[in-house]
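Note that one protein chain of the assembly has been removed; the remaining protein chains are unaltered in position.
Should a chain be cited, it is by its letter among A and B, assigned in written order, with residues numbered from 1 in that chain.
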Amino acid sequence: MAKYVVRRLIQAIPVIIGITIAIYAIMLLAPGGPQQRFANNPKITNEQREKFKKAWGLDQPIPVQYCRWIGFCDPDQDGIALLTVKNVPNFLPESLGGGDNGMIHGDLGFSIDSGESVGGRIGKAALPTLLLAGSALILWITLAILLGVFAALKRYSFFDQAATVFSYIGFAMPTFWLGLMLILIFGASLKVLPVSGMVDARLSPPFGSDQYWTYFGKSPGTAIVDIVRHLILPVVTLVVVSVAGDSRFVRASMLEALGQDYVRTARAKGLPNRIVTFRHALRNALLPVVTNIGLEIPFLFSGAVVTESIFSWPGEGRLFINSITNFDYTILMGILLIAAILTVLANLLADILYAVVDPRIKY
Amino acid sequence: MGAMIPPNVTDPDQPDVTPPEGGPAAADYEVSLRSLSQWELAWRKFRQHRLAIVGLGLLFGLVLAAIVGPIFVPFTPVPPVPNQLVYTGRPPFCVSLDEAKHACTQFGLVRPFGETGGLQADVFMLVLNGARTSLFLGFTSMAIGVLIGTIVGAVAGYVGGFVDNLLMRFVDVMLSLPLLFVILVVARFFKGAQDNVWSIIIVFGLFSWMGVSRLVRSLFLSIREREFVEAAKAVGVRDRRIIFKHILPNAFSPIVVAASLIVGGNISGEAFVSFLGFGINPSTPTWGNILSNALAFIAQGNWWWPLFPGLAIILAVLAVNFVGDGLRDAFDPRSRA
Partner (left out) sequence: MTEIISAEVPRGAPPARDVLLDVRNLKTYFRVLDGLVPAVDGVSFSLKRGQTLGIVGESGSGKSVTALTIMRLIDIPPAEIAAESEVWFDGREILGLKMDEMRKIRGNDVAMIFQEPLTSLNPVFTVGDQIAEQVVNHKKVSKKAAWDRAIESLQLVGIPSPERRVKAYPHEMSGGMRQRVMIAMALSCEPKLLIADEPTTALDVTIQAQILELLKTIQDRTGSALLLITHDLGVVAEMVDNVIVMYTGQIVEQGTVNDVLIEPRAPYTMGLIESIPSVDKRGGKLSAIKGTVPNPFNLPPACRFEPRCPYHWELCSRVEPQLYDIGTTGRQARCHLYTPEGASRQQAALDSHRQAMTVGRTDPPSGR
């Protein structure tokens, strides 16, 4: 098993390299580059634009910029400088005389907008997104399986038909629209749930700040309740569309398992219905469901963008949108990179999980 | 895939319909067969799928509304009124609004979908006009995606080897990127230079082909090896005929399903991208960009503004999904007629 994981990780490396190239290429698609942020501002002189370009290394040719971003080229010298001024290969760790720039050294650059390190900025937005995506993941998996299994067991019943209607409609809904409607119903009309932000600004300091954690320490109960209340609508928005689609898949998988020969054998052995359904059929039905969910985890990222922008949730999604508006290339590239790597890891996880639960798979 | 043929001519694609030897008596207790062409069979199965027919009807209605509607209710872009106070917008069938009480004082036969806040545009007019662009975008971007995907997948699957490997690594990379993120960036940046509908269509098309390519490739791979292709080759059927008559018809069903999902996904996707302001310029309405400023007004109870465009999107996506399901069953050789 360990060999399999290592082998897959090694196979992932060319993909990750390809991802970095792709990200770079995509950024290039935008004509103009980061200087676009000044495009419509007549007050910025040409001189200032040139200074800006030089400071950010935008005057260098593209391959050089790419090389610096990865960490193979020394940013303090012009052109492709694979060796530092001390004639040491730049990709080596700083302690050995190499450079301190680029992905290889764990440096994602600095935000063009705020000057903070990209890693730091992304890090700050990580916890809210993790909270949102994590809760959504748990809820999504649980509901999809429950709904799908019971729809399969009570096939053609009212419950099944209602579930089918729900899944068709839910799947056709644009996520952001669902968010809007939920805000309308629960926020504007019924006024029972908060519709923006992560914490109640009247009660607590902004999430993530030092004052917040002091506040949290003093009254964790209220703080948690506050967050949960703010979490409800965004999570529901995120979850509905996915559950709608997946529950049908679970139902189909369960029905197929129930029709298999080994279920007939289990019945022929005189086992009670409960065991036949949940031990024999469900276990097999869940196999493709596990892989499917593993493959769909990356959709949580897109979902995060949607929900965070609608509900003003201070996470990676909202950071991403804002960075687009500000032409903050470095942050955009950083988020894209991390999201892509997480996707690759999620796919790997799905494969491993499948190999673990299905004894037929040899690795 | 031709029409019925007289029983004496043998066509390798149609089962033999000559009566069995032994005279009419032998045929008495056997079931008589009339062979249907592939398209007839598909239509027959499609017809039986009630949801598919509903979907087809819905789609037809939407397309009709999209084409004809704007002729009767043309799009009139509303210029922003300078120094206007924030204005809520009137509910459906409301003629005048008491802003303080948020209640309608006079009802009439106007604005069946209500009015937007801010610019005071008729939502019905917006939805009707938005249909054109949204539907057009959905189908065209799907066509682009399916075209690219089929070509890439077919080349990879049929040629194999190094080319296949290279193409599939490329697909892996593309699929690892969080698509919505990428689309947002590209759409926004592209827009900076080329602010028209086609750039958004192309953007969506460029990011919808990957799934189809994998599908087509695996179909070509598996079908290439399957026994009936061997059998056809053994009888001497030429390569091109193999591809078109034998491989592609089997591929139809999954590609159709993928295509229907792409249309739905792109219509929804464009709606979100335009909602954020990164998509199509509001001078051309789409179901998404007419919602661009709605968020601020929802807090004031402006329910009609997001509701109707959203319903339009849901109906369109549902219709396409139903039709897709129906087509899948119709072309699946294993499903009964």
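Following the convention adopted for this analysis, contacts are C-beta pairs under 8 Å (C-beta built on N, C-alpha and C of every residue); 3 or more make two chains touch, one makes a residue touch a chain.
Everything numeric here is computed off the predicted structure, so don't read it as measured data.
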Quiz item: For the full complex, which residue in A:44, A:58, A:271 or A:341 touches the chain that was left out?
Solution: A:271
Quiz item: Of A:284, A:302 or A:323, which sits in contact with the chain we cannot see?
Solution: A:284
Quiz item: So which bits of chain A touch the chain we can't see?
Solution: 260-262, 264-272, 275, 279-280, 283-284, 287, 357-360
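Keep in mind that, in the parts below, only the chains that are shown with their structure count from here on.
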Quiz item: Where the centres are mean C-alpha positions, what is the separation of chain A from chain B, in Å?
Solution: 26
Practice problem: Provide the residue numbers of chain A that touch chain B in the complex, in ascending order. | Solution: 14-15, 18-19, 21-23, 26-27, 29-32, 36, 39, 168-169, 171-177, 180-181, 183-184, 187-189, 195, 298, 301-302, 305-306, 309-310, 320-321, 324-325, 332, 335-336, 339-340, 343-344, 347
Quiz item: Can you list the chain B residues touching chain A in their complex?
Solution: 169-170, 172-182, 184-186, 188-190, 192-193, 264, 268, 271-272, 275-276, 278, 291, 294-295, 298-301, 303, 306-307, 309-310, 313-315, 317-318, 321
